[in-house]
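The next block holds one structure in the form of structure tokens; read it before the comments.
Every protein chain but one is kept in place in this view of the complex.
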Amino acid sequence: MQARIAAIALLLVTVGACKSPPVRRHFMPEASASRGKAIIARVGCTACHAIPGIDWPKGRVGPNLENFADGTLIAGKVPNRPDMLAAYVRDAPALVPGSGMPAMPLTQEESRDVAAYLYTLGA
Amino acid sequence: MSRLISTLWAPDGLFAGWPPAVLDPAGPYAGSIAVLTWVLFAIALLVLAVVGTALWIALWGKQRTRQRLGGSRLIWIAGIAFPVVVLTLLLVYGLRLTSSLSAGTGPRTDLRIRVTGEMWWWRVAYLDAEGRVVSWDANELHIPVGRTVELELESADVIHSFWVPRLSGKTDMIPGRRNLIKIQADAPGVYAGQCAEYCGGPHALMGFVVIAQPPADFARFMRAASHPAAPPPSPGRQLFETAGCAACHRIAGTPANGMEGPDLTLLGRRRTLGAGILPNNHGTLMGWIGDSQAIKPGNRMPPFSMLSSAELDALATYLEQRK
Partner (left out) sequence: MTSETGFDPNLYDRFPTSGPRPENELEELERIWRPPSGWGRLGIINNNYIGIWYIGTAFLFFLLAGILALVMRVQLALPLQGVLSEHQYAEFFTMHGTVMMFLFAVPMMEALGVLLLPQMLAARDLPFPRLSAYAFWAYFAGGLSFFASIFVGLAPTGGWFMYPPLTSSVYSPGINADFWLLGIGFIEISAIAGAIEIIVGVLRTRAPGMTLDRMPIFAWGMLVFAGMVVIAFPAVILCTLLLELERALNWPFFDPTRGGDPLLWQHLFWFFGHPEVYIIFLPAAALVSSMIPALARTRLVGHNLVVIAFLATAFISFGVWAHHMFATGMPLLSIGFFSAASMAVSVPAGIQVFAWIATFAAGTPKFNVPTLFVLGGLVTFVIGGLTGVMVAMVPFDWQAHDTYFIVAHLHYVLIGGSVFPLFAAFYYWTPMTSARPLSERLGKWVFWLMFAGMQVAFMPMHLSGLMGMPRRVFTYLPGRELTATNLISTVGAYLLAAGVALFLFDLARSFRFRMEGNAGNVYGGGTLEWLPTGSYSSRSIPLVRGRQPLWQDPALADDVRDGRYFLPRSATGFRETIITSPLRAEPEYLEIMPGPSGWPFSAAIFTALFFMLMTVQAYGVALVCGAIAIGCVLRWLWDTDRPVAPEEVDAGGGIMLPTYVTGPRSHGWWAVVILLVVIGMIFLMTVFSLVYLFGIHPRFWAPVPPLGWLAPILIFNAGGAMLVLTARRLLCRGTTLWTPPTLMLLGTPMLALALALDFWSWRSAGFDPQLTAQAAVVHAFMAQQAMLCAVSLLMAFYIAARASRGMLTAPRSNSFDIATIFIVYTAAQGCAAALIVRALPTAM
């Protein structure tokens, strides 16, 4: 309990120091970025990608997803839009044949959550 | 700083760790130790209360009570007689429990599995009644629910220690020796294990899982595991046998017979990659093969960054079908 109070105090003290959240260019009202983060950790996206907010692992096989939200294209082929991204993280080869990324074990809801988290990554 | 906050603000909160694994047993061997732990905690608190009270009186008590305490009688009663009685009782309890839990005692179980600690993973061999290896596996241990399983613990290099806190205490794996340990799970589930003896390098990332299954499922697993189907030719298989994988890894029914690294015959069944640390799916498999050093620095598998994504994809496809 005391630790939780300490944590609240810490939060109050430091909240001003944190940077403001990125501009939401990619609006996804029904998805949850925090759920998405947990899903990313669970399925292991970071085995290939370095993803800010997930400390380990930081895979080097796939592209680094820092500032992902600022990009204009996904995999250099399709426009970086919420619907496209959600479809891409679930089944990349279907959307971009020849993509290096495999289909991942995600439901539609989960893929939207993952996309929502990826859109929090930006300057 | 934001990490700190997000960690504390996680939905499961600060005390998600309760009950701790040791006090949350899933079988008789860990169960009796959990009971012992509670007994010990109770006695420890009692003794602490006795000492605390004596100290309190000595410092702040009434003059008369203090004087009664201030002689060697206190030492004889509280410092000698009391601990001797308590410790003797505890010792009897502890030794009886020790011998009942020891693998050396009691009838031999009909199910034996040999687990060999390697730098920084676990080799698993399912044995038949004669002690011959029926099937190789790694980093994952299948056991039937409700049956005592005897494990032969060995080491291939340095000292490791086999520990599944919810199933039993730990036992060291020592080069040149074979230790026995009994485990049993009373409910189906996945139980996390971890190397407990410092073994250098990524020791912290040397985990494994025990999968307790209903007897019928376990029997199915053993049948499949002991008679794996030979894989048909595929681009992935060809790559596996030519790109260097086969030098260290074995897949039953193929020319790949390296025994340096984990056996991959059943890889598609495993819950985890990299010894209990990463979920096992097509994507993580590609990431692991491509550059496992980014995931588990210091492990013995070199990065295969020369492989194209298509090749990684083919390998992953081939491997995830191995079950």
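The chains carry the letters A and B, assigned in the order they are written, with residues numbered from 1 in each.
Everything that follows uses one rule, which is that a residue touches a chain if its C-beta (ideal position, glycine included) is under 8 Å from a C-beta of that chain, and two chains touch if they have at least 3 such contacts.
All figures in this text were calculated on a predicted structure; none of them were measured in a lab.
S.K.: Among B:Val134, B:Ala196, B:Met222 or B:Cys248, which residue is in contact with the omitted chain in the full complex?
M.R.: Of the candidates B:Val134, B:Ala196, B:Met222 or B:Cys248, B:Ala196 is in touch with the missing chain.
S.K.: In the whole complex, not just what's shown, which of B:Thr171, B:Gln184, B:Gln213 or B:Thr284 touches the removed chain?
M.R.: In the complete complex, the chain left out is touched by residue B:Thr171.
S.K.: Need a quick check: the contact residues on subunit A for the chain that isn't drawn.
M.R.: That gives, for subunit A, the contact residues 3, 6, 41, 55-56.
S.K.: Across the whole complex, list the residues on subunit B that are touched by the chain not included here.
M.R.: Residues 3-4, 7-8, 12, 14-17, 20-23, 30, 32-33, 36-37, 40-41, 43-44, 47-48, 51-52, 54-55, 57-59, 61, 66-67, 69-72, 74-75, 78-80, 82-84, 87, 90-91, 93-95, 97-99, 101-102, 104-105, 119, 153, 157-159, 161, 163, 165, 168-172, 174-177, 179-180, 192, 194-205, 277, 297-298 of subunit B touch the chain absent from view.
Following the convention adopted for this analysis, only the chains that are shown with their structure count from here on.
S.K.: Between subunit A and subunit B, what is the gap in Å from one C-alpha centre to the other?
M.R.: 32
S.K.: Please output the residues of subunit B touching subunit A within their complex, sorted ascending.
M.R.: So the residues of subunit B in touch with subunit A come to 1-6, 8-9, 13-14, 273, 278-279, 281-284, 286-288, 290-291, 294-296, 303, 305, 308-310, 312-313, 316.
S.K.: Quick one: in the complex, what on subunit A touches subunit B?
M.R.: 3-4, 7, 10-11, 14, 17-18, 42-48, 53, 55-62, 98-105
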